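Only one protein chain is missing; all other protein chains are in place.
Chain IDs A, B and C follow the sequence of writing; residue 1 opens each chain.
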Amino acid sequence: MPEPGLFHGVLARGAVAAEVDEGAWLQAMLDVEAALARAQGSPYAAEIAGGAQSELFDVGRLGADGALSANPVVPLVDALRERVGAEPAHDVHRGATSQDILDSAAMLVAQRALGPLLEDLRGAADAAAGLAERHRNTAIAGRTLLQQAVPTTFGLKAAGWMTALDEAVARLDAVRRERLAVQLGGAAGTLAALGDTGPDVLAALARELGLAEPVLPWHSDRTRIAELAGALGEACGAAGKPAGDVVLLAQDEVGEVREGGDPGRGGSSAMPHKRNPVAAVSALACARQAPGLVATLLASMVGEHERAAGAWQAEWRPLTDLLRFTGSAAAWTRDCLEHLEVDAGRMAANLEKLQRTYALDEAIPPAAALVDRGLRARRV
Amino acid sequence: MPEPGLFHGVLARGAVAAEVDEGAWLQAMLDVEAALARAQGSPYAAEIAGGAQSELFDVGRLGADGALSANPVVPLVDALRERVGAEPAHDVHRGATSQDILDSAAMLVAQRALGPLLEDLRGAADAAAGLAERHRNTAIAGRTLLQQAVPTTFGLKAAGWMTALDEAVARLDAVRRERLAVQLGGAAGTLAALGDTGPDVLAALARELGLAEPVLPWHSDRTRIAELAGALGEACGAAGKPAGDVVLLAQDEVGEVREGGDPGRGGSSAMPHKRNPVAAVSALACARQAPGLVATLLASMVGEHERAAGAWQAEWRPLTDLLRFTGSAAAWTRDCLEHLEVDAGRMAANLEKLQRTYALDEAIPPAAALVDRGLRARRV
Amino acid sequence: MPEPGLFHGVLARGAVAAEVDEGAWLQAMLDVEAALARAQGSPYAAEIAGGAQSELFDVGRLGADGALSANPVVPLVDALRERVGAEPAHDVHRGATSQDILDSAAMLVAQRALGPLLEDLRGAADAAAGLAERHRNTAIAGRTLLQQAVPTTFGLKAAGWMTALDEAVARLDAVRRERLAVQLGGAAGTLAALGDTGPDVLAALARELGLAEPVLPWHSDRTRIAELAGALGEACGAAGKPAGDVVLLAQDEVGEVREGGDPGRGGSSAMPHKRNPVAAVSALACARQAPGLVATLLASMVGEHERAAGAWQAEWRPLTDLLRFTGSAAAWTRDCLEHLEVDAGRMAANLEKLQRTYALDEAIPPAAALVDRGLRARRV
Partner (left out) sequence: MPEPGLFHGVLARGAVAAEVDEGAWLQAMLDVEAALARAQGSPYAAEIAGGAQSELFDVGRLGADGALSANPVVPLVDALRERVGAEPAHDVHRGATSQDILDSAAMLVAQRALGPLLEDLRGAADAAAGLAERHRNTAIAGRTLLQQAVPTTFGLKAAGWMTALDEAVARLDAVRRERLAVQLGGAAGTLAALGDTGPDVLAALARELGLAEPVLPWHSDRTRIAELAGALGEACGAAGKPAGDVVLLAQDEVGEVREGGDPGRGGSSAMPHKRNPVAAVSALACARQAPGLVATLLASMVGEHERAAGAWQAEWRPLTDLLRFTGSAAAWTRDCLEHLEVDAGRMAANLEKLQRTYALDEAIPPAAALVDRGLRARRV
């Protein structure tokens, strides 16, 4: 369960929020410390793992004490060492530096968040596919620059949403499988503190955490963060596009769709005639925050020497927020599309003007054929 | 006391964080509701104010319930009405819409945050002025493109920091005094639900809350948010500039300044020779997150009709974060400059190469004169 | 006449483009050099001014040669010296550094661009005011989250556009009057190369160029650029808001406005029924590019020491583009609003559903009163 937030109902929908909250970050750091002890074959690995439980630590205290070293790992290591006792303490954090723990934890947090995130994104794509299939022949006005242009089908519109969501899923999943790697390098990224065992410990740590093993420590190479950010930004765009279209189609004067979903949602006691497209609006609110956060993360790629003086520390919040907002956008868009009520009659009625110019029996079959093509390609 | 956060020691320094946290937002919304009852001369105004205490409400519950209406005001009004009882409940939220409460609360939150924020920003400027005065004649290499160019004084360098900080203060203070206005308009911004009393209630509400009275409801005119965002972005830049210079001057190979501050800060048990410029690094980490957040807020200016479907809801987090990061950057930079240890000897030693080309007795007096000019202008 | 561009019809509308093109930048730099000679009372000031004509120089050559010094001023000064002859050459660029010329030229470019820009922005505000006045009582559905909420008037909607545009004008004009200052400091900003005359030359240069005189050289204090950027971003938002509403109101299914303007604009030979809101779409296209450019300029505030190694050089394009896009957005929005065709009948027809719930004779007068209030405040 994520921490409470006044805007969380709107901006932290779905299961991702709990995977990126303070407790999740803390547990991820502790998991890295525990895995590091195991990876080095420490005889105290079990004791260390036993002590590496986030509920045993005070997030606020660790955070506050992090002010002394510009990161929370230093007080965390102190607290973990104190908890496990004198002998095991020697094996805590051995050969590692703060950035190793935080970067590896960031990758763990991302990996754990991407599970539910991809599930909701796939769910949204599936819902779009369902709409595409059911409405492959449902005529609707194609609109360019928000003016009616020529007829198309609602199915093809939904197939466009589906394709973009599928592509965002493919990209994000590739980043998850290939680019989320453990970080271990020690104070300057040389693995020197581990002597000859460095590469073996690196490999073992990767196995322990279920993350990729990098060729080199990546403390000063932020391409992994950049690719994750880019893929999340793309996913927000893909989730925002159908949400934007739904808001437009749900206008009173258009009236071609309306949102279903939770009873009571979108209603207004003061204006009983109103039914707000809450899911789509919320998805858009989340998606709109992505580009600025991606920009911050890209700008953080250029850091100084072996650890950046500001750029690295500027990654933690935008990465967390970007995961949360993308997860929330995906969950809302999925909800929106899964419960979308389609008014084919109204679509037909709105087409009237175009039908004076365009014969639907020429316009619709090619659109329907494209829907089939899209659905076929998806099944492969 | 703000909510705990693992990165708060670094990224939520100073007194601003507590003014923008969940409880502060909730109290601000409740303050608007209470003031609205008073502004309408409700006989139940005292009861409403008595019930409008944030600690009586469950932030998490309100936030979660906000998912039904895409904002937390609807459940808040329900909860407040329930708390004050049947008769007073009629006077709760009368004539207002959710956006009125949230926009006015945002202005209150900003106003309350800008108090300590401006204090720290002014403190940073004062510290820079102190350095300028004390080191008006302290020769240092002027560096362009990070290469030594010609001699200048450390005082003039500090005067440049001071001027930028002073200008950021002036701008932010002007926004605070002139642009933080109450919002009240009702469902579509017409004040119609208040009948003839609309303008009077608007004026009274502004008085009650100590905010400016706008000519028109500004629900669809986001220039106030844009100016606040721009001024905060400017303040982050002004706070980041000296921090960046301090990090560079504190390099081992340059060694012209080092950070003082809290004992124990910046040290490393593993590397006892190291003294990290923690305050400057943290200031930079905060400041670097501003441009992306400002961009999100500027992009939110273009919203649909009488209330935006996504753009408005996308303002809440970036505004909160921007206030917090700017406050944190200001607090860190103030701390950094107030405790800066200046090594004039090292500055002189590093100048050696330039002195072969430039006579210091020609180079320094004009710089010192500029410092005096800057300090004089400041005193006016 | 600005340089040709394939997308300039859409993205470089109005008179600003010609004020920020390559020739305009070159002339501005030359104007600074000529004014600098006059400000120092050079006996060759007239010769230097005579040679400082952009058409005498090869932009492409200067630009290419700028690669050697990372800015085009060095080759420009060489070329200008060569042109004016040996004796006057000594008085060219005396006491200045490349950044002095470029920063002062940037301010000149901005000043010259802000003339037509403000004229178009004011024109847009006036057009909105005209619509507000003419339609103070024209009922229209107030729409929140793109759903009909309660009645309002088209006049109040237009008054909201007007207020935002007026506020953007006020802010941008304040920046123009107060914050566009000459830069002069020499190699490290000390004015040392000018000896005792530095401050007098600074003052004279400001007078010559019609720019403000700064207290200190601002080579390392980028608050002026930040404020200009913020004000331009605000103006883009204020210009984009009515454009966005027009696009929505012009939808076939809404049909409450349509764009007038140039005959032939917005038509489609392939789709003769179509009338695209070209001005509004183009205004939006321009306005959407502002937030990212503002972010780049804000991020450039934190530069190294006396001249930034990358951040300063990264200002030139975004500043130019931001001026051009803002000018273009203002021109398009003005055009859009000046020629807007309003269909009050359709507005009334679309209100039908709301009229079942809300009595127009209660809803409209408060809205009309607010319009009057807004127009009155404007006249002061």
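Definition applied: contacts are C-beta pairs under 8 Å (C-beta built on N, C-alpha and C of every residue); 3 or more make two chains touch, one makes a residue touch a chain.
Small disclaimer: the values here were computed from a predicted structure and weren't measured.
In the complete assembly, the contact with the undisplayed chain comes from A:Ala149, out of A:Ala105, A:Leu118 or A:Ala149. Interface note: of A:Leu117, A:Leu131, A:Leu319 or A:Ala367, the residue touching the hidden chain in the full complex is A:Ala367.
Note on the undisplayed chain: of the listed residues A:Val32, A:Ala204, A:Ala309 or A:Met347, the one touching it is A:Ala309. Only one of A:Pro116, A:Gly233, A:Gly261 or A:Pro277 touches the absent chain when the whole complex is considered: A:Gly233. The hidden chain makes contact, of the residues C:Ala299, C:Leu323 or C:Val371, with C:Ala299. Counting over the whole complex, chain C has residues 3-11, 13, 22, 25-26, 58-72, 97, 187, 240, 243-244, 247, 262, 264-268, 270-271, 276-278, 280-289, 291-296, 299-300, 309-314, 316-318, 321 touching the chain that is not drawn. The omitted chain makes contact with chain B at the following residues, 141, 143-150, 247-248, 250-254, 271-277, 281, 291-292, 295, 299, 350, 353-354, 356-357. Where chain A meets the omitted chain, the residues involved are 70, 97, 99, 142-146, 149-153, 156-157, 159-160, 163-164, 167-168, 171, 186-192, 194-196, 198-199, 215-218, 220-223, 226-227, 229-231, 233-234, 236-238, 240-241, 243-245, 248, 284, 287-288, 290-292, 294-296, 298-299, 301-309, 362-363, 366-367, 369-370, 373-374, 377.
Criterion: only the chains that are shown with their structure count from here on.
Across the structure, the highest number of inter-chain C-beta contacts is found for B-C.
With centres set at the average Cα position, the gap from chain B to chain C is 26 Å. Chain A and chain C have Cα centroids separated by 36 Å. Residue positions of chain C touching 2 or more other chains: 143-146, 149-150, 248, 291-292, 295, 299.
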